[in-house]
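Okay, handing you the structure first.
A single protein chain has been omitted from the complex, and every remaining protein chain is retained in its original position.
Up next, chain A:
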Amino acid sequence: MSTVTDKESPVEQAGDSPKRKAKAKAHWRERLRRDWPLLLMAAPMMILVWGFWWIPTLGNVVAFQDYKPFTGGIFGSRLVGFTHFQVLFADSEFLRAMVNTLSITAFQLVFYFPVPIALALLMHSIASERLRAMLQSVVYLPYFFSWVLVIAIFQQMLGGAGLLSQILRSNGFEGVDWMTDPDTFILLVTSQAIWKEAGFGAIIFLAALAAIDPNQYEAAAVDGAGRWRRLWHITLPGIRPVIVLLLILRLGDALNVGFEQFFLQRSAVGSQASEVFDTFVYYSGIRTGDFDYGAAAGLFKGVVGLVLILAANKFAHMLGERGVYSKS
């Protein structure tokens, strides 16, 4: 949930004093002489960003090649245009990955998205500061566990040999194994996501709640609005911009449901239920060695994802929200 804006911040605009503008207009050679320490500072970051982000991004050209890792390499392989993409759209495995990804996104929009909001409302309403701080410490904690840990923990609780089965069996019932059941997989991954991330996701709503002017509550109470009417008429409208923004962002990110969570559980539940875009890229590309085909699937996802994010952002602007970025 990165809600980062690349809009030049107010501070920066404030810094645009006439003096600074005059500086910016200086000849480039003069600016270089003045700013070389800043360039030196940025150099290690730029080497890493270009070396491990933008150069590999250019490597997406293999999606248009008949890529031969050993005999051709990226410069010696033949270009084949959109062949891989044509095969991709007829590939039932790929279509299933697409359907699974979109269903999981839709499901989590309904069953995951409101949880951090509810949690923030609950925590905000706790009067004792100490109790609230304790609850915050507890609910943020799982965010820092890796997916490996979270799945190991769920396995120990809900798996075939897990605690729940153990208790059921010792009381004469049949055990359950939700870790390998494809039918309930969507419930499983959503509860895992809630367990791991809903607490941390509440931080941003808590900040929005704290920013609501307390005088509004008092005025409403004096006018005779009860607890629920204050919630409906002051609290929720107060955090609406954040809710709308995060909702739009999530829609823009619809193709991303996370890789590790699905990759780690794919062998347990089978690919029918657990194949998503990212796992498809791994299995079709790296596992089988069809790098060009896997790269085509990855590139398709990247381009559609970019279009979705830009559209979501545009939409946010139309609604008068700030969006993730805006023209500086």
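One rule holds for everything that comes next: contacts are C-beta pairs under 8 Å (C-beta built on N, C-alpha and C of every residue); 3 or more make two chains touch, one makes a residue touch a chain; residues count from 1.
In the analysis below, contacts and distances are computed from a predicted model.
Per UniProt, the protein behind the absent chain is "ABC transporter permease"; the candidates were "Metallophosphatase", "4Fe-4S dicluster domain-containing protein", "ABC transporter permease" or "RNA polymerase sigma factor". The chain omitted from view is touched by exactly one of A:V80, A:L95 or A:L163, namely A:L163. Of the residues in chain A, those that touch the hidden partner chain are 2-9, 11-12, 14-16, 20-21, 23-24, 28, 31-32, 34-39, 41-42, 44-46, 48-60, 62, 69, 73-74, 119, 122, 125-131, 135-142, 144-149, 151-153, 155-157, 161-163, 166, 170, 195, 199, 203-204, 206-207, 214, 217-218, 221-222, 226-227, 259-260, 263-264, 267, 278, 281-282, 285-286, 291, 294-295, 298-299, 301-302, 305-306, 309-310, 324-325.
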